[in-house]
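The complex appears here without one of its protein chains, the remainder shown in place.
Think of it as A and B in the order they're written, each chain with its own count starting at 1.
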Amino acid sequence: MTRKQKRLSVIAGGLTFLGAATGLTFYALGQKASYFYMPADLTTASVQPGQRIRLGGLVEKGTIQRGQGATVGFSVTDTHKSVKVTYTGILPDLFREEQGVITEGSFGPDGVFVADSVLAKHDERYMPKEVADGLKAKGVWQESKSE
Amino acid sequence: MVETGHFALVLAFALSLVQTIVPLFGARLNNQRLMAVGGPVAVTGFALTALSFVALASAYANSDFSVASVWENSHSLQPMIYKITGTWGNHEGSMLLWVLILTFFGALVAAFGSNLPATLRANVLAVQGAIGAAFFLFILATSNPFIRLNPAPIEGRDLNPVLQDLGLAIHPPLLYLGYVGFSICFSFSVAALIEGRIDASWARWVRPWTLVAWMFLTGGIAMGSYWAYYELGWGGFWFWDPVENASFMPWLAGTALLHSAIVMEKRSALKIWTLLLAILTFSLSLLGTFLVRSGVLTSVHAFATDPARGVFILCILTLFIGGSLALFALRASRLTAGGLFHPISREGALVLNNLFLTTATATVLVGTLYPLALEALTGDKISVGAPFFDLTFGPLMLPLLVLVPFGPLLAWKRGDIIAASQRLMAAFATALAAMLVTGLFIDGASVFAALGIGLAVWLVAGALTDLAVKSGVGSVAPAVMFRRFAGLPRSVFGTALAHLGLGLTLLGIVATLSFGTEKILTMRAGETVELSGHTLRFVGLYPAQGPNYSEDRGRFELIGISGSPVGEISSAKRFYPVRQTTTTESGIKTLGLSQLYISLGDEAKDGSVVVRLWWKPLVTLIWGGGLVMMAGAAMSLMDRRLRVGAPSRRRKQAEAPAVLP
Partner (left out) sequence: MLFWVIAAILTLGASLAVLLPLAAGAKGASSSGDHDLEVYRDQLSELDRDAGRGLIQPAEAAEARAEIARRILRLDNADTAGQASAGQASVTVRLVATVAVLAVPLVSWGVYSQIGSPDLPAQPLSARLAKNPADSSVDELVARAEAHLAANPSDGRGWDVLAPVYLRMQRFSDAVAAYRNAIRLDGDSAVRQAGLGEAIAGAAGGIVSADAQDAFEAALKLDPANAKASFYLAVALAQEGRNKEAATAWQAMLGTLPQDSPWRSAVEQALAKSASPEVASGAAAKGPDASDVDAASSLSPQDREAMINTMVAGLDEKLRQNPRDPEGWMRLVRSYVVLGKADQAREALARAIAVFGAGSDEAKKFTAFAASLGLTATE
């Protein structure tokens, strides 16, 4: 191999590598990213059972049920629709009725959302961004400057 | 005192403007006097910033609620340590810490840069001054920590309870030392581009700064990871949270820079690439600052969100990244390329390292920014989490980790891969054995677990092999071998330690993920539970009163083989009345290198409590490996080669008499 060929092969190798990495990245983005929905969005979007999504909204008042063991059931609502969620584990410290929450998981065949992680807003002033945007879009929540 | 601090901050801003303009003109006009201004101004600017920071810290320590930021983030009942650490536990204070570190590094360049070529030194200080001026302006315009309240409120609003923790007190300063340390590399790169030439001493100067920055960044990331692990109560050590990624990207790029700078220093090759990498690394640090500070991301780490700040930082970001890259595009062609090398050589290995690391950085960047871009363009909200990074970052890291032990064993210019492989046979055999033992003898070990453990052992054994080969194990007499070992350059130890630490971290990660166990259950006082061979008894819940919180402390006893308690673990739910916030204090018991981790949940009506328990084998190695990496960097820093000033100055003095008539 001449020097030029050598250099070309190095460049070709590098490009192939970068191409493969780029392909992998976009494949992974398509497969592994989870979309965020509010309960009312689910009527229009087709979400298959088993598909990972993030579901956000408010914890509906009076729906928190502590079942056997550490499993908790509650409903997430955007005041238009609500979705039943079950979660096994320790709820975050700030999990309360009528507070913003984001759950991540997938729908079971029975239409109940099985969450494997639950995030609640983390201080007085902070509402999960997605939930706040979603609620604002639905005209439910308004920003208030009052402390 | 408070207003003195405020005035000092304004004065430091004025000096940073002088520091930007005067040395730059000096270098341009080749005027010694103008260039000489840079040094004293940089040192004075640092002193003033330090004064300002001390003033703010003392306002925090004395609970001076006439200062708005103290009122918002402190409380008179907080323990003194959190009063002081509260200084940087909020947006305004942490930005002041940022510029304090920036001016500190600038002052170091000024103080120890006397052996640098005058124009290079002037340009470097000018670029540092420009970065400083931008951030001083940012602070004064949008995040002034010295805004006053009159009349002063009686009581403050308390620091976010999640941040009232020693780990978080150390984490930001370390992280900032890392982020901002890379600003020096950036300034050197831009200075070289302004001059249109790279001195031979350039890499020698940049490498120690890279090492320092990298060392602190490693520590900061490890500290942050440990903090999230025990404070958030989820038992996880890395969440691929955008803010974590924001600190991880400069680390990856910085690691690449660390390696390419070696090539540049030794062989004068990869000059242009190293320059670009230095610019990119600091750009990623700025991007990290932007992501965290602007509120574009909402995360456990984001203190506050304010669009004006976001726009301002975005402008700084555009100015510095855009400006430096444009300068690079204009000037890079004027720089001369360096030495040639064979693909299979130390240089080749380091290039490969750079290829993998920068590609990995790019995937993290895409994973972090793609959701933001998608939301801005289409309104779709997605989250990119661990599954994405497992699929992209993972496959990139695996081959890199396999190749790590080969690098240090290859010769410069033209290496012998077969000889290197032969030397690594013992390490390979050890790794293979570890893999087989894991796969065959540990219950429930998956193929991935076995491979992972094998890879980790391979890294550790490879690092040790490097030391063994270089001290001549097997080829020379033991006495000679010992002398050689003791005489090895510190940087060789540094390399080996850093690679060893990497292996240990990997070992901790693989062991925790593959062999860790977890239980969630409800327990009543007196009940016992067994987890991976450890028996825990729940003693009960006890209320207690802290200085600024009340808590329910759940006590657990670790029962030994004899049936009697051998240790106690307690986890608590704390309630901070000022912010009406509850936090979970996890209970952790370290057994050897492994840990038992308990997190307390809600109390049910019948008095039972939800408890989540984890057994995390070898988990401490994750952060222990980080410490070893830091030790490696420190070792490398002590290498005489990096103390550029020393040989040069001594020789000058020796030569001086001969020049005199």
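To be clear about the criterion, a contact is a pair of C-beta atoms (placed from the backbone, for glycine too) under 8 Å apart; a residue touches a chain by one contact, two chains touch by 3 or more.
Quick caveat: nothing in here was measured; it's all calculated off a predicted structure.
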Among B:L77, B:L374 or B:L513, the residue in touch with the chain that has been omitted:
B:L77
Sole touch to the unshown chain from B:A59, B:I313 or B:A434: residue B:A59
Residues on chain B facing the left-out chain by the touch rule are 1-4, 6-8, 10-11, 13-15, 17-18, 21-22, 25, 29-34, 36-37, 39-41, 43-44, 48, 51, 59, 62-66, 76-77, 115-120, 140, 144, 146, 148, 150, 152, 154-155, 197, 199-201, 204, 267-268, 339, 411-413, 470, 472, 484, 487-489, 545, 547-548, 550, 577, 580, 641, 644, 647-648, 651
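Operating definition for what follows: only the chains that are shown with their structure count from here on.
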Between chain A and chain B, centroid-to-centroid distance (C-alpha), Å:
28
In their shared complex, chain B is touched by residues of chain A numbered 6, 10, 14, 17-18, 21, 24-25, 27-29, 31-36, 52, 54, 66, 69-70, 88-91, 93-94, 104, 122-124, 126, 128-130, 133
Under the touch definition given earlier, write down the residues of chain B that touch chain A in their complex.
160, 162, 233, 298, 300, 343, 355, 359, 362-363, 366-367, 370-371, 380-385, 387-388, 390-392, 395-396, 520-522, 573, 579-584, 599-602, 604, 610, 612
